[in-house]
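Structure first, commentary second.
Complex shown without one protein chain; remaining protein chains in place.
For clarity, chains are labelled A and B in written order, and residue numbers in each chain start from 1.
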Amino acid sequence: MAEPETTETNEGGEVRRRDFINIAAVSFAGVGAGVVALPLVSQMAPSADVLALASVEVDVSSIEVGQAIKTTWRKQPVFIRNLTPAEIAESKAVNIGELRDPATFEDRTLPGKENWLVMLGVCTHLGCIPLGAAQGEIKGEYDGYFCPCHGSHYDAAGRIRKGPAPTNLEVPEFSFVSDTVMKIG
Amino acid sequence: MIRLFGIAAGVGFVIILLYSFTFGAINFIKEPPVKAVEYQFHKHPEKPGFAHEGVLGKFDRGQLQRGLKVYQEVCAACHSMELVAFRNFEDLGFTEGQVKTIAKNWATETPSINPDTGEASSRPSLASDQIPSPYLNDVQARAANNNALPPDLSLITKARHDGTNYVYSLLTGYTDPPSDLPEENRPGTGLYYNAYFANLNIAMAPPLNSEGQVTYDDGTKATVDQMAKDVSAFLTWTAEPKLEVRKSTGLGVIGFLIVFTILAYLSYQNIWADLKAQKRKD
Partner (left out) sequence: MSFPWAKQYTPENEFMKWMDSRLPLPRLIYNAVGAGYPVPRNLNYFWNFGVLAGVALVIQILTGVILAMHYAANVGVAFDSVEHIMRNVNSGWLLRYAHMNGASFFFIVVYIHIFRGLFYSSYKAPREMVWLLGLVIFLLMMATAFMGYVLPWGQMSFWGAKVITGLFSAIPLVGPALQEWLLGGFSPDNATLNRFFSLHFVLPFVIAGVIILHIWALHIPGSSNPTGIEIKGKQDTIPFHPYYTAKDGFGLGVFLIFFCILTFFMPNFLGHPDNYIPANELSTPAHIVPEWYFWPFYAILRAFTFDFFFIEAKLLGVIAMFGSILLLFFLPWLDKSPVRSGHYRPVFRKFFWFGLIPCILLLGYLGGAPAEEPYVMLSQLASAYYFAHFLIILPIISMTEKPKPLPNSITESVTGKPLDATA
């Protein structure tokens, strides 16, 4: 194809046309290589079976007032505590201005179900599991949770009060499917 | 020297092979091999035609849903499907809620442990669970089925030659044994004649045997042929759930490659043009 042109001369406009074809071919190859990289990279992201466990349903009917359970969500510990009226009152009374990561008690619970505190049991410092959820564990200086790794103290609502952790214990998205079944995630 | 050794070794191999060939040929002439009965009576699968076939083929979602119903109500009593999770049924066009209901109402529950006593127990399945097997293990499965193990169906259409058509043909292929079938190849007790099965006698009783065995939600008439087709399509999906994305990706990729190859060819011709010009001038 087009050979008569190319045989005529090696100058001027002809070179531009040849360059264009070569550049087009090389850039097409480059685009192709870029697209091939997509699956090679995305394969490392969580797979479908991992994502399927992204939400769990928990029956909380057996948790007495003042007790907590540890469950897992996305392979991380979750604390679900049925708060006592005293703990609720104490948490509400805290002066928000004093907190390192200001959050009201209402920010961390669901309206109408404010006795249920759901938090990831992952210290926001470097990821250890804080103590305080199970009975008999050290609750720290603020009567909530205490992380033994580097000495972070959290209050009963899981807010950071003392120690190196930068933020409050994370509250995952959760909702009540029925009166006794809670959906996390 | 190497050549002398080579020729000697070559002559050795040739002599041994021709010696073996001669004996084989004499045997072959004296007693020509008889074709095994399985070969004479065995049939290759019928081809009823499926929506997912061909380069552009896509699954017929309605058919897959009907096929699931046939699997659920007929096959699942004996055949497990361990590689498929309930959540995968969303691909069949079910909503998240419908999938949860299917999981919860599945005839077999998911094995679990009693949280208080630690004893083996079972619970209704969740969408994220794999489909529970009807038997605890292979031993129980054999014991319940006259010592024949019902195979897991997750991959069955890929684990047989021409699998989709094979499953369809097998399900619709039960007949009385032909009159010229030798006595030793006739089905024994607990076996059924099926010309599509490798050794002609299958331990599975005809699973689809009457019209209306399954009641389809979409009002399709549940003839045996229809049920067999639907469940074959469904089992194709269970074996190859990524079939549609595979084909559509493939079309894009090949389209791209054709353009690239044309560009690469033009580029090649251009780069070689002055060499060819030189040749012409000479």
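As a convention for this text, a contact is a pair of C-beta atoms (placed from the backbone, for glycine too) under 8 Å apart; a residue touches a chain by one contact, two chains touch by 3 or more.
Owing to the predicted nature of the structure, the values given are computational and were not obtained by experimental measurement.
Asker: Just to confirm, in the complete assembly, which displayed chains does the hidden chain contact?
Answerer: Within the full complex, the chain not displayed touches A, B.
Asker: Touching the hidden chain in the complete assembly: which of A:39, A:97 or A:112 does that?
Answerer: A:39
Asker: Considering the whole complex, not just the chains shown, which residues of chain B touch the missing one?
Answerer: 2-3, 6-7, 9-11, 13-14, 16-21, 23-25, 28, 33, 55, 83, 88, 151, 154-155, 158-161, 163, 198, 239, 241-242, 245-247, 249-251, 253-254, 257-258, 260-261, 264-265, 267-268, 271-272, 275, 279, 282
Asker: Spell out the interface residues on chain A facing the chain that's missing from view.
Answerer: Residues of chain A in contact with the hidden chain: 22, 25, 29, 38-40, 42-45, 47-50.
Here is the rule we go by: only the chains that are shown with their structure count from here on.
Asker: Could you put a whole-Å number on the gap between the CA centroids of chain A and chain B?
Answerer: 41
Asker: Using the touch definition from the top, list the residues of chain A that touch chain B in their complex.
Answerer: Within the complex, chain A touches chain B at residues 1-3, 6-7, 10, 18, 21-22, 24-26, 28-29, 32, 35, 48-49, 52-53, 57.
Asker: Which residues of chain B touch chain A in their complex?
Answerer: Touch residues, chain B against chain A: 85, 87, 126-128, 256-257, 259-260, 263-264, 266-267, 269-271, 273-274, 276-277, 280.
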